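With one protein chain held back, the other chains of the complex are shown just where they sit.
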Amino acid sequence: MSTIKISTRLGPSATHSIFRTILKALANPGRVLELDTPPEFPPAALLPLVLSDFTCTVALVGEGAAEAEVWLAAATGAIMAPPAMADQVVVLDPTAASPLLIEDLRRGTSLAPEEGARLALAVSELESGPLRLRLSGPGVRNHMDLALAGPSAAAFSALRRVNAAFPMGIDTWLFAPDGRIAALSRSTQIIVEDI
Amino acid sequence: MSLNALLEDTGSADNGYGSGIMDEHTKRDIRRALLSAVAVPGYQVPFGSREMPVARGWGSGGLQITLAIVGDADVVKVIDQGDDAGVNATNLRRLIVGSTGAAETTVTAEASIIQTRHRIPEEPLKSDQILVLQVPVPEPLRGVERDMRELRRMHAEDDYARLWVSLYEDKVRNGVITRTTGYPCMIGGRYVMATTPIPRWDCPKLHQAHHLSLFGAGREKRIYAVPPYTDVEPVTFDDVPFEVERSPGRCDRCGAVGWTESFLIEVPNSRTWVCSDTDYCARRRLKDRRVKA
Partner (left out) sequence: MGYVAAKGGLEAILAAEDLVRRSRLSGSSPLLGIDQLQERARLAVDRVMGEAGLWAPELAARAFRQAEGDVVEAAHLLRAFRTNLPRFAMTSVVAADEMVPLRRIVPAYRTPPGPQLLGRTSDYTGRLLDLSPEAPSSELEDEGRSSNATGAAATNGTGSTASGNPGGGEGGLTTHRRLYELLRDLDLVVDRRRDIAAGDDPEPYDITRLPVRPGVPRSARLAVMARAETGALVNLWYRNILGTDMHLHEVTLGEVRHGLLPLPVIHPHTGRPVVVGRIRATEAEAIEDLSGEGRDRSRFDVGYGVCVGHNERKAIAMANLDIAVELDAGKGSLEQTVLMTTDALDSSGFLEHLKLPHYVTFRSMVERKLAVREAAAQKVGDDHEAAPMDRAPDAVLAGEPA
(Lines give C-alpha, C1' and ligand atoms only; values in the text may rest on other atoms or scores of the structure.)
Protein backbone atom coordinates (compact mmCIF):
# COMPACT_ATOMS: atom_id res chain seq x y z
CA MET A 1 0.00 0.00 0.00
CA SER A 2 1.07 3.53 -0.57
CA THR A 3 1.50 6.19 2.04
CA ILE A 4 -1.87 7.57 1.01
CA LYS A 5 -4.55 6.31 3.32
CA ILE A 6 -8.28 6.44 3.24
CA SER A 7 -7.92 9.25 5.74
CA THR A 8 -7.28 11.41 2.69
CA ARG A 9 -11.06 11.71 2.70
CA LEU A 10 -11.32 15.46 3.06
CA GLY A 11 -13.48 17.32 5.50
CA PRO A 12 -16.19 19.70 4.27
CA SER A 13 -13.97 22.74 4.77
CA ALA A 14 -10.96 21.44 2.79
CA THR A 15 -13.30 20.10 0.11
CA HIS A 16 -14.94 23.48 -0.15
CA SER A 17 -11.72 25.42 -0.48
CA ILE A 18 -10.37 23.11 -3.20
CA PHE A 19 -13.67 23.26 -5.05
CA ARG A 20 -13.64 27.06 -5.03
CA THR A 21 -10.16 27.03 -6.55
CA ILE A 22 -11.27 24.53 -9.19
CA LEU A 23 -14.29 26.72 -9.98
CA LYS A 24 -12.25 29.89 -10.13
CA ALA A 25 -9.71 28.23 -12.40
CA LEU A 26 -12.40 27.12 -14.84
CA ALA A 27 -14.10 30.52 -14.80
CA ASN A 28 -10.74 32.10 -15.63
CA PRO A 29 -9.02 29.71 -18.05
CA GLY A 30 -5.26 29.99 -18.06
CA ARG A 31 -5.12 31.84 -14.76
CA VAL A 32 -2.72 30.05 -12.43
CA LEU A 33 -3.96 29.57 -8.88
CA GLU A 34 -2.52 27.78 -5.90
CA LEU A 35 -3.91 24.81 -4.05
CA ASP A 36 -2.97 23.70 -0.61
CA THR A 37 -2.31 20.06 -1.39
CA PRO A 38 -1.58 17.35 1.14
CA PRO A 39 2.02 16.07 0.90
CA GLU A 40 2.66 12.80 -0.90
CA PHE A 41 -0.57 13.28 -2.70
CA PRO A 42 -0.98 13.42 -6.48
CA PRO A 43 -2.65 16.82 -6.93
CA ALA A 44 -4.55 15.76 -10.04
CA ALA A 45 -6.48 13.24 -7.95
CA LEU A 46 -7.95 16.14 -5.97
CA LEU A 47 -10.47 16.74 -8.73
CA PRO A 48 -12.40 13.49 -8.21
CA LEU A 49 -11.67 13.57 -4.51
CA VAL A 50 -13.68 16.76 -4.07
CA LEU A 51 -16.21 16.30 -6.87
CA SER A 52 -17.19 12.67 -7.07
CA ASP A 53 -19.45 10.43 -5.05
CA PHE A 54 -21.18 7.11 -5.51
CA THR A 55 -23.08 8.43 -8.53
CA CYS A 56 -19.86 9.20 -10.47
CA THR A 57 -17.53 7.19 -12.62
CA VAL A 58 -13.80 7.90 -12.45
CA ALA A 59 -10.81 6.68 -14.44
CA LEU A 60 -7.21 6.94 -13.34
CA VAL A 61 -4.37 6.69 -15.85
CA GLY A 62 -0.60 6.66 -15.48
CA GLU A 63 1.88 5.65 -12.85
CA GLY A 64 0.29 4.86 -9.51
CA ALA A 65 -3.21 4.55 -10.97
CA ALA A 66 -3.91 1.11 -9.54
CA GLU A 67 -3.33 2.05 -5.93
CA ALA A 68 -4.95 5.47 -6.29
CA GLU A 69 -8.07 3.74 -7.54
CA VAL A 70 -8.35 1.82 -4.32
CA TRP A 71 -8.26 4.76 -1.95
CA LEU A 72 -10.24 7.04 -4.23
CA ALA A 73 -13.07 4.53 -4.43
CA ALA A 74 -12.94 4.10 -0.68
CA ALA A 75 -12.88 7.82 0.02
CA THR A 76 -15.64 8.88 -2.37
CA GLY A 77 -17.67 5.81 -3.31
CA ALA A 78 -16.99 6.57 -6.97
CA ILE A 79 -17.13 3.73 -9.45
CA MET A 80 -13.98 3.06 -11.45
CA ALA A 81 -14.50 2.93 -15.22
CA PRO A 82 -12.46 2.94 -18.41
CA PRO A 83 -11.42 6.47 -19.50
CA ALA A 84 -13.81 6.48 -22.45
CA MET A 85 -16.76 6.02 -20.11
CA ALA A 86 -15.74 8.05 -17.08
CA ASP A 87 -17.21 11.32 -15.81
CA GLN A 88 -13.83 12.30 -14.45
CA VAL A 89 -10.49 11.18 -15.82
CA VAL A 90 -7.26 11.66 -13.91
CA VAL A 91 -3.93 11.44 -15.72
CA LEU A 92 -1.41 11.08 -12.93
CA ASP A 93 1.63 11.06 -15.14
CA PRO A 94 2.10 13.84 -17.77
CA THR A 95 3.52 11.44 -20.34
CA ALA A 96 0.40 9.27 -20.15
CA ALA A 97 -1.67 12.05 -21.73
CA SER A 98 -1.62 10.64 -25.24
CA PRO A 99 -3.67 12.21 -28.03
CA LEU A 100 -5.39 8.86 -28.37
CA LEU A 101 -6.51 8.92 -24.75
CA ILE A 102 -7.80 12.47 -25.00
CA GLU A 103 -9.68 11.82 -28.20
CA ASP A 104 -11.30 8.82 -26.58
CA LEU A 105 -12.90 10.74 -23.71
CA ARG A 106 -16.60 11.44 -23.46
CA ARG A 107 -17.58 14.73 -25.05
CA GLY A 108 -21.30 14.79 -24.30
CA THR A 109 -23.84 15.58 -26.97
CA SER A 110 -25.32 18.81 -28.22
CA LEU A 111 -28.45 17.86 -26.25
CA ALA A 112 -26.46 17.09 -23.12
CA PRO A 113 -23.07 18.81 -23.20
CA GLU A 114 -22.80 18.33 -19.44
CA GLU A 115 -21.99 14.69 -20.17
CA GLY A 116 -18.56 15.69 -21.44
CA ALA A 117 -15.72 14.40 -19.26
CA ARG A 118 -13.68 16.40 -16.79
CA LEU A 119 -9.97 15.81 -17.21
CA ALA A 120 -7.43 16.32 -14.43
CA LEU A 121 -4.04 16.37 -16.06
CA ALA A 122 -0.76 16.27 -14.15
CA VAL A 123 1.89 18.60 -15.57
CA SER A 124 5.44 18.92 -14.33
CA GLU A 125 5.53 22.72 -14.39
CA LEU A 126 3.08 25.58 -14.71
CA GLU A 127 4.06 29.12 -15.69
CA SER A 128 7.36 27.83 -17.06
CA GLY A 129 8.34 25.15 -19.51
CA PRO A 130 8.71 24.58 -23.22
CA LEU A 131 5.03 24.53 -24.13
CA ARG A 132 3.11 27.72 -24.55
CA LEU A 133 -0.64 27.82 -24.91
CA ARG A 134 -2.19 31.00 -26.23
CA LEU A 135 -5.71 31.12 -24.83
CA SER A 136 -8.81 33.12 -25.60
CA GLY A 137 -12.54 32.74 -25.14
CA PRO A 138 -15.00 33.08 -22.24
CA GLY A 139 -13.23 33.85 -18.98
CA VAL A 140 -10.13 35.18 -20.73
CA ARG A 141 -9.72 38.93 -21.09
CA ASN A 142 -8.57 39.34 -24.69
CA HIS A 143 -6.02 36.53 -24.64
CA MET A 144 -3.37 35.11 -22.38
CA ASP A 145 -0.32 32.87 -22.56
CA LEU A 146 0.19 29.87 -20.34
CA ALA A 147 3.58 28.17 -20.19
CA LEU A 148 3.88 24.61 -18.96
CA ALA A 149 5.91 21.43 -19.12
CA GLY A 150 4.99 17.78 -19.05
CA PRO A 151 2.40 16.69 -21.58
CA SER A 152 3.25 16.72 -25.27
CA ALA A 153 2.17 19.45 -27.65
CA ALA A 154 0.23 16.74 -29.43
CA ALA A 155 -1.90 16.23 -26.33
CA PHE A 156 -3.06 19.85 -26.47
CA SER A 157 -3.60 19.67 -30.19
CA ALA A 158 -5.84 16.69 -29.50
CA LEU A 159 -7.68 18.70 -26.86
CA ARG A 160 -8.17 21.46 -29.39
CA ARG A 161 -9.65 19.02 -31.90
CA VAL A 162 -11.91 17.46 -29.29
CA ASN A 163 -13.22 20.86 -28.26
CA ALA A 164 -13.76 22.11 -31.79
CA ALA A 165 -17.41 21.07 -31.78
CA PHE A 166 -18.57 23.27 -28.92
CA PRO A 167 -20.71 22.80 -26.79
CA MET A 168 -19.47 19.24 -26.86
CA GLY A 169 -16.06 18.72 -25.38
CA ILE A 170 -14.04 18.17 -22.26
CA ASP A 171 -12.93 20.51 -19.52
CA THR A 172 -9.37 20.24 -18.36
CA TRP A 173 -7.55 21.18 -15.19
CA LEU A 174 -3.75 21.17 -15.12
CA PHE A 175 -2.18 20.26 -11.80
CA ALA A 176 1.50 20.93 -11.08
CA PRO A 177 3.33 19.04 -8.33
CA ASP A 178 3.78 22.25 -6.31
CA GLY A 179 0.00 22.70 -6.04
CA ARG A 180 -0.35 25.22 -8.84
CA ILE A 181 -3.43 24.75 -10.97
CA ALA A 182 -4.92 26.20 -14.15
CA ALA A 183 -7.88 25.19 -16.27
CA LEU A 184 -8.84 25.03 -19.91
CA SER A 185 -12.57 25.16 -20.48
CA ARG A 186 -14.01 23.41 -23.51
CA SER A 187 -14.93 26.92 -24.66
CA THR A 188 -11.28 28.02 -24.54
CA GLN A 189 -9.57 28.56 -27.87
CA ILE A 190 -6.07 27.12 -27.75
CA ILE A 191 -3.09 27.83 -29.95
CA VAL A 192 -0.21 25.51 -29.13
CA GLU A 193 3.36 26.76 -29.43
CA ASP A 194 6.25 24.44 -28.78
CA ILE A 195 9.35 26.47 -28.06
CA MET B 1 -39.40 25.16 17.59
CA SER B 2 -38.32 28.39 16.00
CA LEU B 3 -36.30 28.49 12.83
CA ASN B 4 -33.27 29.77 14.67
CA ALA B 5 -33.42 26.90 17.11
CA LEU B 6 -33.72 24.44 14.25
CA LEU B 7 -30.71 25.91 12.52
CA GLU B 8 -28.69 25.73 15.70
CA ASP B 9 -29.72 22.14 16.17
CA THR B 10 -28.73 20.89 12.76
CA GLY B 11 -25.82 23.28 12.55
CA SER B 12 -24.10 21.76 15.52
CA ALA B 13 -24.43 18.19 14.33
CA ASP B 14 -21.17 17.02 12.85
CA ASN B 15 -22.26 13.68 11.52
CA GLY B 16 -19.93 13.51 8.57
CA TYR B 17 -22.58 14.96 6.30
CA GLY B 18 -21.55 18.53 6.96
CA SER B 19 -23.73 20.89 8.82
CA GLY B 20 -26.59 23.21 8.20
CA ILE B 21 -29.33 22.87 5.67
CA MET B 22 -27.44 21.19 2.86
CA ASP B 23 -25.55 17.92 3.04
CA GLU B 24 -22.16 17.33 1.47
CA HIS B 25 -23.53 14.96 -1.15
CA THR B 26 -25.95 17.62 -2.41
CA LYS B 27 -23.16 20.17 -2.48
CA ARG B 28 -21.08 17.91 -4.73
CA ASP B 29 -24.04 17.42 -7.01
CA ILE B 30 -24.56 21.16 -7.35
CA ARG B 31 -20.85 21.87 -7.66
CA ARG B 32 -20.61 19.51 -10.62
CA ALA B 33 -23.55 21.25 -12.27
CA LEU B 34 -21.90 24.62 -11.63
CA LEU B 35 -18.71 23.50 -13.38
CA SER B 36 -20.74 22.31 -16.37
CA ALA B 37 -22.54 25.65 -16.42
CA VAL B 38 -19.30 27.62 -16.38
CA ALA B 39 -17.84 25.42 -19.11
CA VAL B 40 -20.81 25.98 -21.41
CA PRO B 41 -21.80 29.62 -20.84
CA GLY B 42 -25.52 30.22 -21.11
CA TYR B 43 -26.48 26.54 -21.33
CA GLN B 44 -29.09 25.41 -18.80
CA VAL B 45 -27.62 22.48 -16.89
CA PRO B 46 -30.26 20.22 -15.33
CA PHE B 47 -29.55 19.44 -11.68
CA GLY B 48 -31.20 17.51 -8.86
CA SER B 49 -32.70 20.53 -7.13
CA ARG B 50 -33.42 19.81 -3.47
CA GLU B 51 -36.18 21.09 -1.27
CA MET B 52 -34.99 24.05 0.71
CA PRO B 53 -36.54 25.64 3.76
CA VAL B 54 -37.88 28.34 1.45
CA ALA B 55 -40.63 27.86 -1.08
CA ARG B 56 -39.71 27.05 -4.65
CA GLY B 57 -40.07 30.37 -6.36
CA TRP B 58 -38.58 32.20 -3.39
CA GLY B 59 -34.95 31.84 -4.33
CA SER B 60 -34.42 28.14 -3.67
CA GLY B 61 -32.16 27.86 -6.73
CA GLY B 62 -29.99 30.80 -5.76
CA LEU B 63 -29.91 29.53 -2.20
CA GLN B 64 -28.72 26.10 -3.29
CA ILE B 65 -25.90 27.62 -5.35
CA THR B 66 -24.85 29.91 -2.53
CA LEU B 67 -24.85 27.06 -0.02
CA ALA B 68 -22.81 24.91 -2.40
CA ILE B 69 -20.10 27.55 -2.87
CA VAL B 70 -20.05 29.48 0.41
CA GLY B 71 -17.30 28.92 2.97
CA ASP B 72 -16.16 30.27 6.32
CA ALA B 73 -14.02 32.93 4.68
CA ASP B 74 -16.87 34.35 2.63
CA VAL B 75 -18.74 37.56 3.19
CA VAL B 76 -22.28 37.32 1.89
CA LYS B 77 -24.62 40.04 0.71
CA VAL B 78 -28.23 39.29 -0.20
CA ILE B 79 -30.49 41.73 -2.01
CA ASP B 80 -33.99 41.68 -3.41
CA GLN B 81 -34.90 44.44 -5.87
CA GLY B 82 -31.51 45.91 -4.96
CA ASP B 83 -32.48 46.23 -1.31
CA ASP B 84 -30.65 44.43 1.53
CA ALA B 85 -33.58 45.03 3.86
CA GLY B 86 -36.27 43.44 1.70
CA VAL B 87 -38.10 40.67 3.54
CA ASN B 88 -37.03 37.89 1.21
CA ALA B 89 -33.43 39.08 1.20
CA THR B 90 -33.46 39.23 4.97
CA ASN B 91 -34.88 35.76 5.27
CA LEU B 92 -32.38 34.23 2.84
CA ARG B 93 -29.46 36.05 4.44
CA ARG B 94 -30.31 34.71 7.85
CA LEU B 95 -30.64 31.18 6.47
CA ILE B 96 -27.24 31.40 4.76
CA VAL B 97 -25.38 33.10 7.58
CA GLY B 98 -27.16 31.06 10.24
CA SER B 99 -26.32 27.71 8.68
CA THR B 100 -22.74 28.42 7.53
CA GLY B 101 -19.68 30.14 8.91
CA ALA B 102 -19.94 33.04 6.48
CA ALA B 103 -20.12 36.67 7.53
CA GLU B 104 -22.73 39.08 6.22
CA THR B 105 -22.54 42.54 4.80
CA THR B 106 -24.68 45.04 2.98
CA VAL B 107 -21.68 46.74 1.39
CA THR B 108 -21.36 45.61 -2.21
CA ALA B 109 -17.60 46.08 -2.36
CA GLU B 110 -17.05 44.00 0.78
CA ALA B 111 -19.00 40.94 -0.34
CA SER B 112 -17.34 37.89 -1.86
CA ILE B 113 -20.73 36.37 -2.74
CA ILE B 114 -23.77 38.44 -3.63
CA GLN B 115 -27.08 36.63 -3.93
CA THR B 116 -29.69 38.68 -5.68
CA ARG B 117 -33.20 38.71 -6.97
CA HIS B 118 -34.09 41.04 -9.86
CA ARG B 119 -31.06 43.36 -9.73
CA ILE B 120 -27.33 43.58 -10.33
CA PRO B 121 -25.63 46.12 -8.09
CA GLU B 122 -24.85 49.46 -9.74
CA GLU B 123 -21.26 49.35 -8.57
CA PRO B 124 -19.21 47.20 -10.98
CA LEU B 125 -18.23 43.92 -9.39
CA LYS B 126 -14.62 42.79 -9.15
CA SER B 127 -13.01 39.61 -10.38
CA ASP B 128 -12.95 37.98 -6.94
CA GLN B 129 -16.69 38.43 -6.45
CA ILE B 130 -19.38 35.93 -7.41
CA LEU B 131 -22.90 37.02 -8.25
CA VAL B 132 -25.64 34.45 -7.61
CA LEU B 133 -28.94 35.23 -9.30
CA GLN B 134 -32.27 33.72 -8.30
CA VAL B 135 -34.10 32.62 -11.41
CA PRO B 136 -37.84 32.00 -11.58
CA VAL B 137 -38.00 31.10 -15.27
CA PRO B 138 -34.75 29.88 -16.85
CA GLU B 139 -36.13 29.25 -20.32
CA PRO B 140 -35.79 32.29 -22.61
CA LEU B 141 -37.79 30.68 -25.42
CA ARG B 142 -40.89 29.68 -23.50
CA GLY B 143 -42.76 32.60 -25.00
CA VAL B 144 -42.36 31.04 -28.46
CA GLU B 145 -42.39 27.33 -27.58
CA ARG B 146 -43.85 25.32 -24.72
CA ASP B 147 -42.76 21.79 -25.47
CA MET B 148 -39.66 20.95 -23.45
CA ARG B 149 -38.32 18.45 -25.96
CA GLU B 150 -38.57 21.01 -28.73
CA LEU B 151 -36.98 23.70 -26.57
CA ARG B 152 -34.09 21.40 -25.85
CA ARG B 153 -33.65 20.76 -29.55
CA MET B 154 -33.73 24.46 -30.37
CA HIS B 155 -30.91 25.21 -27.93
CA ALA B 156 -28.93 22.17 -29.07
CA GLU B 157 -29.16 23.13 -32.72
CA ASP B 158 -28.62 26.84 -32.19
CA ASP B 159 -32.05 27.35 -33.73
CA TYR B 160 -33.30 30.70 -32.50
CA ALA B 161 -35.21 31.67 -35.62
CA ARG B 162 -38.56 31.83 -33.86
CA LEU B 163 -37.23 34.17 -31.22
CA TRP B 164 -36.00 36.52 -33.94
CA VAL B 165 -39.34 36.34 -35.70
CA SER B 166 -41.22 37.13 -32.52
CA LEU B 167 -38.99 40.14 -31.82
CA TYR B 168 -39.50 41.33 -35.38
CA GLU B 169 -43.27 41.01 -35.10
CA ASP B 170 -43.18 42.82 -31.80
CA LYS B 171 -41.24 45.71 -33.28
CA VAL B 172 -43.52 45.97 -36.30
CA ARG B 173 -46.68 45.78 -34.25
CA ASN B 174 -45.74 47.98 -31.33
CA GLY B 175 -43.07 50.28 -32.68
CA VAL B 176 -40.63 49.10 -30.03
CA ILE B 177 -39.52 45.75 -28.66
CA THR B 178 -41.80 45.31 -25.67
CA ARG B 179 -39.80 42.68 -23.81
CA THR B 180 -39.21 44.10 -20.37
CA THR B 181 -37.19 42.36 -17.68
CA GLY B 182 -35.29 39.13 -18.19
CA TYR B 183 -34.39 40.25 -21.70
CA PRO B 184 -32.98 37.37 -23.80
CA CYS B 185 -29.25 37.68 -24.37
CA MET B 186 -26.84 35.77 -26.58
CA ILE B 187 -24.03 34.36 -24.45
CA GLY B 188 -20.63 33.85 -26.00
CA GLY B 189 -22.25 33.97 -29.43
CA ARG B 190 -23.90 30.59 -28.90
CA TYR B 191 -26.70 30.25 -26.31
CA VAL B 192 -29.69 32.46 -25.79
CA MET B 193 -30.13 32.90 -22.07
CA ALA B 194 -32.83 34.35 -19.83
CA THR B 195 -31.28 37.14 -17.81
CA THR B 196 -33.56 36.36 -14.85
CA PRO B 197 -35.97 39.18 -14.39
CA ILE B 198 -33.23 41.76 -14.03
CA PRO B 199 -34.24 44.97 -15.78
CA ARG B 200 -32.73 45.64 -19.19
CA TRP B 201 -30.73 48.32 -17.41
CA ASP B 202 -28.65 45.55 -15.82
CA CYS B 203 -27.97 43.46 -18.93
CA PRO B 204 -24.92 45.45 -20.07
CA LYS B 205 -23.37 44.78 -16.65
CA LEU B 206 -23.04 41.11 -17.59
CA HIS B 207 -21.16 41.81 -20.81
CA GLN B 208 -17.40 41.27 -20.47
CA ALA B 209 -17.81 41.60 -16.70
CA HIS B 210 -14.93 41.03 -14.29
CA HIS B 211 -16.99 38.73 -12.13
CA LEU B 212 -18.56 35.28 -12.42
CA SER B 213 -22.37 35.14 -12.54
CA LEU B 214 -24.21 31.98 -11.49
CA PHE B 215 -27.93 31.53 -12.12
CA GLY B 216 -30.06 29.10 -10.12
CA ALA B 217 -33.62 28.03 -10.92
CA GLY B 218 -34.63 25.72 -8.07
CA ARG B 219 -38.18 24.97 -9.10
CA GLU B 220 -37.24 24.28 -12.70
CA LYS B 221 -34.03 22.53 -11.65
CA ARG B 222 -31.60 24.38 -13.91
CA ILE B 223 -28.27 26.08 -13.31
CA TYR B 224 -26.47 28.30 -15.79
CA ALA B 225 -23.58 30.71 -15.75
CA VAL B 226 -21.80 33.60 -17.38
CA PRO B 227 -18.04 33.46 -16.76
CA PRO B 228 -16.04 36.67 -16.52
CA TYR B 229 -15.03 38.30 -19.81
CA THR B 230 -17.80 36.72 -21.81
CA ASP B 231 -19.91 38.39 -24.46
CA VAL B 232 -23.47 39.00 -23.34
CA GLU B 233 -25.39 40.56 -26.18
CA PRO B 234 -29.08 41.42 -25.93
CA VAL B 235 -30.90 39.81 -28.84
CA THR B 236 -31.92 42.64 -31.13
CA PHE B 237 -31.52 43.82 -34.71
CA ASP B 238 -28.59 45.81 -36.07
CA ASP B 239 -30.84 48.77 -36.79
CA VAL B 240 -32.90 48.50 -33.58
CA PRO B 241 -30.64 49.48 -30.72
CA PHE B 242 -31.16 47.71 -27.41
CA GLU B 243 -32.91 50.10 -25.06
CA VAL B 244 -32.55 50.14 -21.29
CA GLU B 245 -34.98 51.70 -18.86
CA ARG B 246 -34.02 55.30 -18.24
CA SER B 247 -35.82 57.28 -15.57
CA PRO B 248 -36.58 60.94 -16.23
CA GLY B 249 -35.42 62.09 -12.82
CA ARG B 250 -32.86 62.01 -10.08
CA CYS B 251 -32.79 60.00 -6.88
CA ASP B 252 -34.52 62.00 -4.19
CA ARG B 253 -31.98 60.82 -1.64
CA CYS B 254 -28.58 60.73 -3.34
CA GLY B 255 -29.15 62.68 -6.52
CA ALA B 256 -28.16 59.81 -8.83
CA VAL B 257 -29.27 60.49 -12.38
CA GLY B 258 -31.90 58.04 -13.61
CA TRP B 259 -30.87 58.55 -17.18
CA THR B 260 -27.23 57.48 -16.80
CA GLU B 261 -26.29 56.45 -13.26
CA SER B 262 -28.86 54.40 -11.43
CA PHE B 263 -31.98 52.31 -11.86
CA LEU B 264 -34.62 54.38 -10.12
CA ILE B 265 -38.03 53.39 -8.88
CA GLU B 266 -40.91 55.79 -8.77
CA VAL B 267 -42.94 56.91 -5.81
CA PRO B 268 -46.38 56.84 -7.46
CA ASN B 269 -48.03 60.17 -8.21
CA SER B 270 -45.27 62.17 -6.62
CA ARG B 271 -42.74 62.52 -9.42
CA THR B 272 -40.23 61.41 -6.86
CA TRP B 273 -37.62 58.79 -7.65
CA VAL B 274 -35.26 56.75 -5.48
CA CYS B 275 -32.44 54.28 -6.21
CA SER B 276 -33.43 50.64 -6.11
CA ASP B 277 -29.85 49.71 -5.11
CA THR B 278 -29.94 50.86 -1.49
CA ASP B 279 -26.24 50.29 -0.79
CA TYR B 280 -25.24 52.31 -3.84
CA CYS B 281 -27.53 55.10 -2.71
CA ALA B 282 -26.24 55.04 0.87
CA ARG B 283 -22.63 55.09 -0.27
CA ARG B 284 -23.23 58.09 -2.50
CA ARG B 285 -24.81 59.97 0.36
CA LEU B 286 -21.92 59.06 2.64
CA LYS B 287 -19.45 60.33 0.10
CA ASP B 288 -21.46 63.52 -0.26
CA ARG B 289 -21.32 64.12 3.44
CA ARG B 290 -17.59 63.48 3.49
CA VAL B 291 -17.05 65.90 0.64
CA LYS B 292 -19.09 68.60 2.37
CA ALA B 293 -17.43 68.09 5.75
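Going in written order, the chains are labelled A and B, and every chain counts its residues from 1.
Just so it is clear, contacts are C-beta pairs under 8 Å (C-beta built on N, C-alpha and C of every residue); 3 or more make two chains touch, one makes a residue touch a chain.
Quick caveat, the model's predicted, so the values are computed rather than measured.
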item	value
Among the chains presented, those that the missing one touches	B
Residue among B:Asp72, B:Glu110, B:Asp128 or B:Glu169 that touches the chain left out of view	B:Glu169
Absent-chain interface as seen on chain B, which is shown	2-3, 10, 15-17, 21-23, 26, 29, 46-53, 55-58, 60, 80-83, 85-88, 90-91, 94, 117-119, 136-137, 142-144, 146-149, 152, 166-167, 169-170, 173-176, 178-182, 197, 199-201, 219, 221-222, 243, 245-247, 263-268, 274, 276
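We take it that only the chains that are shown with their structure count from here on.
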item	value
Chain centre separation (chain A, chain B; CA means) in Å	29
Residues of chain B defined as touching chain A within the complex	18-19, 24-25, 27-29, 31-36, 38-41, 43, 45-46, 69, 71-72, 127, 152-153, 156-157, 188, 190-191, 208, 212, 225, 227-231
Touching residues (chain side chain A, partner chain B) in the complex	12-13, 15-17, 19-20, 22-24, 26-28, 50-53, 55-56, 109-111, 113-114, 116, 118, 137-141, 166-167, 169, 171, 185-187
